[in-house]
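Worksheet: one structure, shown below.
Just one protein chain is left out here, and the rest sit where they should.
What follows is chain A.
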């Protein structure tokens, strides 16, 4: 049973686990002699509604044995369990059950797998990459294109992949952010609300503009990545948050996706 009071103990246990794995030769970093320190902490700032439980941050840091005593620790890997506006899920959970369906990881995949293993062994949980479907990606690009950004510096980009051809093809379709937003603004009827129909119209407009020029049906290809000034998301679950103002919105979307994949 996960208990926030025991965070320090968990950190110690995880640290020991990592050290043991490294001894076994499941090396996470070759060469340099590193002491890996584990820290677990609660992040009360990272939650959406009152029902959400505060996030839990896991950090792996290192100090090379060669460097002087009082030098800064280098953060090797960070992971964060969180739940942002996950009301649907938390409503159905027993009182003392910790439910943080979204996990954000930053750093080498090898650390992720060691940390993930320990959590899965110790608690009742499973880690799985969040696959983001083309359908979800179209919602993201529509939503994020409509966000007001002071100085739109990055294009609204959609990346399509056509893997099953004799020679694979990737298509990057980038639209000037002002023009993309102008298009979306004429489609969205109610500010603050987005309907499926509006997303479909937006995508159809982009597809037909493309078809007019190239005679290619983008709708027959696979949308694998979308990118805007707010954030970018790839179908393999790799997400970049680019605008702090909209962080909460992005996390809410991801939480919703995570929950839908549990059910």
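Here is the rule we use: a contact is a pair of C-beta atoms (placed from the backbone, for glycine too) under 8 Å apart; a residue touches a chain by one contact, two chains touch by 3 or more; residues count from 1.
Heads up, the rule we're going with is that contacts and distances are computed from a predicted model.
Enquirer: Looking only at the UniProt record of the hidden chain, which name from "TEX10-like TPR repeats domain-containing protein", "Trafficking protein particle complex subunit", "GPAT4 acyltransferase" or "Centromere protein N" is the right one?
Expert: Record says "Centromere protein N".
Enquirer: Quick one: which of A:25, A:44 or A:166 touches the chain that's been left out?
Expert: A:166
Enquirer: For the chain left off this view, which of A:47, A:62, A:145 or A:221 is in contact with it?
Expert: A:221
Enquirer: Sort through A:36, A:56, A:132 or A:175 and give me the one touching the missing partner chain.
Expert: A:175
Enquirer: Taking the full complex into account, what residues of chain A touch the chain not shown?
Expert: Spelled out for chain A, the touching residues are 155, 162, 164-176, 179, 182-183, 186-187, 201, 204-205, 208-210, 212-217, 220-221.
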